[in-house]
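Dropping a structure here in structure tokens format, bear with me for questions.
And now, chain A:
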Amino acid sequence: LGAMSAITAIADEVILTHDKAFYSTFLQAVGDVCGFKEQAYTPPEQFKAFVQSSIASGQTPEMFTWWSGATFRDEMVATGQIAQLDDLWAELIANGSFTAASADPFTVDGHKYALPLAFNKWVMFYNPTLFAKAGITGEPKTWDEMMADADTLKAAGITPFVATNQDGWRGFIWFEEIMIRLSPEKYLGLFDGTTSYSDPVVHQAFQMWSDMYAKGYFSDPRSNQEVVDFAGGGGAMNLMGDWAVGLLTQAGMEVGKTLDAFVVPNVSADTPAGMIYEASPLMISVEAAKNPAVMDAMRCWASDEGATVWANTSGLFMGNLNAPAPNAIVPKINKFSIDNNAALYSRWWEGVPADLQGDSVAAFASFMLNPTMEQADKVIAQVTGLHDAYWAEHK
Partner candidate 1 sequence: MTLQTTALSEDDTAIIARLKRPSFAGIDRVQRRRQFWIAMLFLAPAVILTTFVLLAPILFNVWLSFTKWKKFTGLDQFAGLANYTNLLNNPQFGEASTNAVIWVTASLVLPVGLGLIFALSLRGLPFENTLKTIIFLPRVIAPTSIGVIWFYVYAPKGLLNAGIEAVSGAPVDIGWLYQDNTIMASIVVTYLWQNVGLVMVLLLLGLAAIPKDPIEAARMDGATPWQVFVHIVLPLLLPTLLVVSMLSIIAGFGAFDLLWVMGLGYPGRRTLSLSVYMYFEGFSKGSWAYAAAIAVVLGAITLVVTWAQAWLQVRADGLKG
Partner candidate 2 sequence: MATVTLSDIYKVYGGHVGVRGLSLDVPDGAFVVLVGPSGCGKSTTLRMIAGLETISHGELRIGGVLANDLPSRDRRTAMVFQSYALYPHMTVRKNLAFSLRMAGMTKAQIDARVDEAARILELEPYMDRKPANLSGGQRQRVAMGRAIVREPEVFLFDEPLSNLDAKLRSQMRLEIKRLQHRLKVTTIYVTHDQIEAMTLADIVVVMKDGRIAQQGTPFEIFTSPANQFVAGFIGSPPMNFIAGQIQNGQFVAPGLTMSLPQGRFVALHDGSAVTLGVRPEDIVPEGHGVRPVNGVEFHAEIDLTEMLGNETLLFLRYQDTALTARMQQPRAVEDKEEMSFRLNVDRVHLFDAQTGATLASSPATLSHALA
């Protein structure tokens, strides 16, 4: 019972509820500066259910993280329980610490509802040492070059790509990457039903993916140690968000020496440059917005000071331009982005209707475990069925 009174005691503090237990220490480092206390709530399903039911019972957490995309719009902002942060954003853009575009993922009907916890891009990490071992110099500039490199690596006995189905939800990662490299429009069309999964482009994407599997480019999808595999040299490249730098360095990789990254090139040269982004919103409830302590914590979070601590501890980039680059890779990618005027596309996960996420991603996973075109056709048929039915009902 002593422990219970301890809980009531901390109730006076500002609490940041989140599901990212692996960031707990980093978040608390910022919290120490900005006056909040982090509280992890795992696993994500539970966290989701907890937040949803809290909102339903009128006890919205004061400060919490979520996912961007459809769920942010339909399940959070739509409840009316999330505070608008237009004023704060105006401040931040005005003082030049954020670009206006960085608010886009958090904007619904012209209003901004969240600060970025992180603003990440999905890139191809690679291991320069292994590249060198296979005799590859430089990063691939085209899809074909990338495939050629893969061939070379394979020939040298090195698995080109680490790709696992760890935790059961990674199935969409290569799918979305190949899709945007083939046709960004078709990719975006998947989100609102304008592209059907029976579209030839989807088929083509699966064909390419399947061919790569056939050539033995991928590591065992059944591995449950993606990070350890990659860090341990189990593959030369790995498609991940740039937030992974911290994890990978923790696991022993060294930026520049054994770890670097490039943006996956497009299949055809005339496709515009682009990247998958992932933004985690940090938001507060309408009720909490009345509490100056909460507002102060939010302001502090996005401030140069907060962003600096965040970058230094977590290795994550939240979009504050004045914060130091958390590592050498983030500026490199940012530079690519600016140089090529790269478009940013939402992740498939956030883009598709939440109802369809689980079933579809399981279908992709089944393809990874059995990467034949036969299976691909099955997967396509299955997913097409799910989505067509959904859009038939929701249009």
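Details
Heads up, the rule we're going with is that a residue touches a chain if its C-beta (ideal position, glycine included) is under 8 Å from a C-beta of that chain, and two chains touch if they have at least 3 such contacts; residues count from 1.
On how the list was made: all candidates are chains of the complex that A comes from, given by their letters.
Here the structure is a predicted model, which is why all the values come from computation and not from measurement.
The listed chains 1 or 2 are all part of this complex, yet only 1 touches chain A. Interface of chain A with candidate 1 (complex): residues 45-46, 48-49, 52, 55-56, 74-75, 79, 165-168, 171, 220, 222-224, 354-355, 358-359, 362-363, 365-366, 369.
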